[in-house]
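Since the structure comes first, as structure tokens, the remarks are kept for the end.
For this depiction, one protein chain was excluded, whereas all remaining protein chains were kept in their positions.
== subunit A ==
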């Protein structure tokens, strides 16, 4: 944190190398977020560039109340959403109650795939299923899941980046994870079904 403060002071004095040193650890996470928001490599690179250039232009506004990485996530989400609004191709969901909230009992059988996905290694096909399921999540859930589970921001940092109460972050995370898990469960169910089909 001390090093971050020093680099920030230098970056505010116009030192581009200091800015890069401060910002470059966030390049991969911001691209990962942008890619899942935009669902296109080209747009994700645009969002990445716009995010870093905006941060550079507005460096004087950053007061250091959050980590620099969290601030960049916030800018990236805003840039991404702005681009999507212009494109008008994404439907923005709201936190309207849907099925499967906390505490709700499950009305269907869940397939136990916890041992099927080999030792935590994402096999190609499982990875594709998961990426597709993630891409299909409503954008508000997707954003939180990416920040928490892919980019490892804490609930508090995610809440700060999205200007949301922590409770809303937790709810979106739970809802998003549940939808992803349900999609994986159906995928493994289909796989087990197709493997067992010819044996009788």
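Here is the rule we go by: a residue touches a chain if its C-beta (ideal position, glycine included) is under 8 Å from a C-beta of that chain, and two chains touch if they have at least 3 such contacts; residues count from 1.
Everything that follows uses one rule, which is that contacts and distances are computed from a predicted model.
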item	value
Among "ABC transporter ATP-binding protein", "Glutaredoxin", "Zf-HC2 domain-containing protein" or "Monoheme cytochrome SoxX (Sulfur oxidation)", the UniProt name of the subunit that does not appear here	"Zf-HC2 domain-containing protein"
Identified contact with the non-displayed chain, of A:83, A:177 or A:191	A:177
Sole residue of A:8, A:48, A:141 or A:164 that reaches the chain not shown, by the stated touch rule	A:48
Chain not shown, touching residues in subunit A	14, 16-17, 19-20, 23-24, 27-29, 31-32, 45, 48-49, 52-53, 56, 102-106, 110-114, 117, 120-122, 126-127, 130-131, 134, 145, 149-152, 155, 170, 173-174, 177-178, 180-181, 184-185
